[in-house]
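Down below is the structure, laid out as structure tokens.
Just one protein chain is left out here, and the rest sit where they should.
Lettered A, B, C and D in written order, each chain numbered from 1.
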Amino acid sequence: MQKAIYQSVFNNKVLFTFILLILLLAPLFLSDFRLNLLGKFLAFAILAIGLDLLWGYTGVLSLGHGIFFGLGAYCMAMYLKLEATGGKLPDFMTWSGMQELPLIWLPFQYPIVAIILGILLPAAIAFLLGYLTFRNRINGVYFTILSQALVLVVVTLFIGQQNITGGTSGVTNFETFFGFHVNSSSTQTVIYLITVVVLASVFLGCRKLVKGRLGNVLVGVRDGENRMRFLGYNPSNYKTFVYTLSGGLAGLAGMLFVLQVGIISPTMIGIIPSIEMVLWVALGGRGTLIGPVIGAVFVNAAKTGFSESYPEYWTYFLGALFVIVVVFLPKGLMGLVEMIQERRRKVDVKQSGIKESNIKESSSVEVEKNYS
Amino acid sequence: ADNAANATDPEEDETETETEETTETEETSSEDEDTIKVGILHSLSGTMAISETSVRDSELLAIKEINENGGVLGKQLEPIIEDGASDWPTFAEKAKKLLQQDEVATIFGGWTSASRKAMLPVVEENNGLLWYPVQYEGMEASPNIFYTGAAPNQQIVPAVSWLLENRGTKFFLLGSDYVFPRTANAAIKAQLEAEGGELLAEEYTPLGHTDYNTIIAKIKSEQPEVIFNTLNGDSNVAFFKQLSDAGITSDDITVLSVSVAEEEIKGIGADVIEGHLTSWNYYQTTDTPENEEFVANYKAEYGDDAVTADPIEAGYFGVYLWAKAVEAAGTTDVDAVKEAAKGIEFDAPGGPVKIDGDNQHVYKTVRIGEVRSDGQIDELWNSGEPLKPDPYLEGYDWASELSEALSQ
Amino acid sequence: MLKLQELEAGYDESMVIRDIDLQVKDNQVVCIMGRNGVGKTTLLKTIMGILPPKKGKVIYMDTDITKKRPSHRAKQGIGYVPQGREIFPKLTVYENLLVGLEAGTEKKIKEDVYTYFPILKDFKKRNGGDLSGGQQQQLAIARALVANPSFLLLDEPTEGIQPNIVQEIQEVILDIKRTSQTSMILVEQDLEFVKNVADYIYVIDHGSVVYEKAVDEINDDEVYHYLSV
Amino acid sequence: MTQIILTLFNGLSLGSILLLIALGLAITFGLMNVINMAHGELIMIGAYVTYVMQNLFLNYAPQQYFDLYFILSIPIALLIAAGVGMILEFSLIRFLYRRPLDSLLATWGVGLMLQQLARSIFGAPNVGVQSPSFLNGGLEVGTLLFPYSRLFIIGLSIVCLVSIYYYFYRTSSGRRVRAVMQNRQMAECLGVSTRKVDLITFAIGSGFAGVAGCALTLLGAIGPTIGTNYIIDAFMVVVVGGVGALFGAVAGALGIGFFNTVFEYVTNASLGKVLIFLLIIAFLQWRPSGLVTSRSRSLD
Partner (left out) sequence: MSNSQVLKSPTSKSQAVLKSKKITVDFSGFKAINELDFEVNRNTVHFVIGPNGAGKTTLLDVICGNARVSTGKITFNDKHDLTKMSENEIVDQGISRKFQAPSVFHHLTVYENLEIAMKQKKNLFSIIKANNNQEDERKLEDMLELIGLTEEKDNLAGSLAHGQKQWLEIAMVLMQEPDLVLLDEPIAGMSKSERKKTGELITKVAKERAVLIVEHDMDFVKDYADVVTVMHEGQLLFEGSMEDVQKDSRVREVYLGRKVD
């Protein structure tokens, strides 16, 4: 309908291709360091897409995505570490008095296994937790807080089992990836490009998913879980599925993160980063898929920028950003775009003389009713 | 009309962020002839800020003093401050930024071993320099790091021996759950066995743990003579307050801490830790002319309430050691500076220090002290001379198994 | 008692009430009729102050209350029985009634409400949310009555109530009008009911008044004409 | 035997601390449905107030009155935290009543800023507060020693609990609060000034965070991040107890406190935390919406 006018501008393949092209060409005009940062942000963006599926579309807010991210990251880190030590015991194990490689490290000698587990493991944990909670209709705030407690527990475990996990320090000091020197500029460029491609595929895949009937069912679950039951759906299955999927995506993001940052530690999977992840989605605009991508890049760029320019004051900026976005941009940056479009559209509508009563839009309706 | 997904792609915004990225890149440092950039990388936010901000302060003080005295190689030092935010990957990122983007001559930074381990591959990769100012667990000697805090043989090992001799043989090991306490305790256990001590129990609590009731109950039932305390940060406050509440004083059990210095005592409250012991290389009360001046300058800069402490001192003299090495090398080139740094000496506030060319640690004097009611620490014993750093504890038979395993 | 002047109101961009002029005299029951969705509830919300009007004035007892908050209006004696009951689900029936007292000067709950709706006395201690639909509706009416309002807004008060109690409610309305000199605006679908209690009726369509007359002069067919498309 | 009594006491003691922290949350979160992540920073404010009071007494009051500082700190911490709560409510929370998950994010941002503010004002390092002398030592019963500070906190949490209960369930002002929380618009239409109620309720919840902060100075570190150490546990207490149920919070606090102590005693502090979480998950399998649930018919 009315949207058609703007679809040609905002929602077309040309633009998507254009952005993709810029990202693919970025290595030509960014310094190694900045490219590396951008790559990290794009890895975050993958996680943000998964989180948006869960929160924006399904109405489930997880404050525990750090651990899925972390699981993926640790899987990759374990492989990298074993590559670096040539299969020998990593240093932190020796300090902790280990004699030989613990069993759970063994599969990670093989990169393919590590990559597969990096997605499957977080997905499996998400599935388990999702199954146990959603099945019992533990919803809204309860789930959110549980997911947060889960972070606390997993982090405590990771720190406590330092003979296996490297404890607080995490795992770092890598050498090679598939035989290539992991920190060299060319390897990093390739990893960056892989990240871009993965992000694009994840985006397109998720988009296809939500454009189909599944997307509508998820919105239904979000806005009226009970109502969906009486339409014959079992909402807990859908929630568990999306939770699992987004857990897997978070793991994928974690792997790409480690490859580019060269370290994973519990600080990266704890409560604070988990909350920040949600902010990416909120700031970009939830329920839009593209918004969270923008949000992840924007928030992290802002964080980096602020903290480089104002190391003493950047937390003020970050805090203020949270507040401002939530209060003034409840629909995030995408909401802003929508508003601008709407305004332009209204002008057009007036010009083309469509009856105004036809364009009462969703904005007037209470969205949040079932969010909690 | 697929309003279901609201999928209007404003990829416009992404391009905006994109441009921001690029412009930032363009600001890349151009070699400035008049100054030498040095990086300062500590946690200014998050849980570690309680400790690290003071180290940053002392490093800035040293830089200021050096600049006032004409700088290094005739150039002024320009500190570039970054926040590690108590997050190790951030330490890695910021270290990379300082080295690649700002092209600093060296970095002074870190506190926790985790932050050091995060920066290590970055400084090695980029052939940078890092001056790390905190006592730690040893078992490391990176060619790109200078360790100005104590190695275990300059703090922990002598403390254990001293305790065995003076306070009793029954030990209770209490630490925060991370690499420093765990590794330190592994060494202590070996040492106790070798020197006739008795290990009653070994307990770890998560960083930030606040309730020590249960631990204290365990202490009461174990009845140790000595508690060797490797707790870090906030936990020390909770532990000492609750220990005192439980009616246990230094007369009953001696607690010796290796991560509690004057600054931490301010937060703990001297009344509850009075009489307990610490092991360090420096106290604010250390009686040297250099220290008198240092304390005075530090207070002049940061207020009369400010106290100095071992890591603060180590951060401070680290800057001087680097400056001397640069002067000696005549350049800030990393390899040249490293070469020149071998054997360099400096009269630090805590006594003379000297860089050990073998492992880039520092010769330091060990001092065991007792906390006074005003929160200052009285020295009970010192090693008499600066001890050679021995990060792998190679000089101790009982540690052979440990160090063998570590040298692979 | 109450005067609406050129009132316009709506939600965000959609205008629901357009240019309504309306008047309620002292001790008069005015009834508003109209098909679904024409804006009856919206009009009452605007009078109560829940919805800020975009234009026009609400004048109550000769003062302009257009900008006043709902709580202020309640304290001025306007009582409201909303469509959809709006019971406090986790307060007991008794507590629900006590909250009703907030607007008035009474300190205690009058016995008459229990006489009107005996079920409320039986279920005094039960949570409001556990009542059946009709019981909640009765509670909502009682809650508005305890404060002795001088002006009552009733939005489909008989919806979901069993027939014999609907008759009761007719009596109650007439009773209140008689004994407490209360004026009322009543939204109602049932013309019979309206004819029994109202003095004057307005029919609304597309947010505007399309028909108004004193009840004793109305012609059923005319009304039905406006009520069906 | 003594070991059992000691463990029980320690459990009770930990439980009372959790309760004291969770009480404020039970109001702002349980009752008002605002997920206030800055609650921890309100606790921090209470703690710093105590610190400032101590310093004022040290510098300006005669030595013999020094201990009074702590007694005075409690009401003052309550008032100041309540004041900050009011500012917070007025400037931010009131826009977010319908969006609990958004309130979480925004208040998290506020928390970040308050932490940094504390760093700017008091410096990043921890500050020390000396316990009043009458709370030093403990009550000796046979071989057992019950520290006065712990007993004091148990007492304080009971006092707070009772006053909160009385206020919300026995006064008309409390009833107004509950009405507003259940249906803001309707309460307004019945003559309740909801803005005032919101403001006051949030202030009360915040005030009790201040009291908790004051009490925490007896036990642990006072620094910018003091709140973050406790906040998750406090939320768990409210969740286990059942959102919106005061007595649930009591049961939740004591339960978590007790089991935590036992688990920690038989294993260690890290594993204890893990076990507690598993227990909570298991518990919620059995009671999905907390200990005390007030079922209400849900017509979609």
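As a convention for this text, a residue touches a chain if its C-beta (ideal position, glycine included) is under 8 Å from a C-beta of that chain, and two chains touch if they have at least 3 such contacts.
These figures come from a predicted structure and were not determined experimentally.
In the complete complex, the hidden chain is touched by one of C:Q5, C:Q23 or C:Q83, namely C:Q83. Residue-level contact of chain C with the missing chain is found at 14, 34-37, 83-84, 119, 130-135, 137-138, 156, 159-167, 189, 191, 224, 227-229. Summarising the interface, chain A meets the missing chain with residues 1, 209, 212-214, 216-217, 219-220, 223-224, 226-227, 229-234, 237-238, 241, 358, 360-362, 364-367.
Simple rule for what comes next: only the chains that are shown with their structure count from here on.
Look at where the CA atoms of chain B average out and do the same for chain C: the two points lie 73 Å apart. Across the assembly, chain A contributes residues 156, 159-160, 315 that each touch 2 or more other chains.
Chain contacts: chain B has residues 44-46, 177, 204, 206 touching two or more partner chains.
Of all residues in chain D, those touching chain C in their complex are 172, 175-176, 178-179, 182-183, 185-195, 244, 294, 296-297. Contact residues on chain A toward chain B in their complex (touch as defined above): 1, 3-4, 6-7, 10-11, 15-16, 18-19, 22-23, 26, 29-34, 36-38, 40, 88, 91-92, 94-97, 156, 159-160, 162, 166-170, 172-174, 183, 207, 210-211, 215-216, 219, 261-265, 267-268, 272-273, 287-290, 293-294, 297-298, 301, 304-305, 307-308, 311-312, 314-315, 333-334, 337-338, 341, 362.
Only residues 29, 33, 35, 37, 92, 95-96, 98-106, 108-113, 115-116, 228, 232, 235-236, 239, 243, 268, 270-271, 273-274, 277, 280-281, 284-285, 288-290, 298, 300 of chain D touch chain A when the two sit together in their complex.
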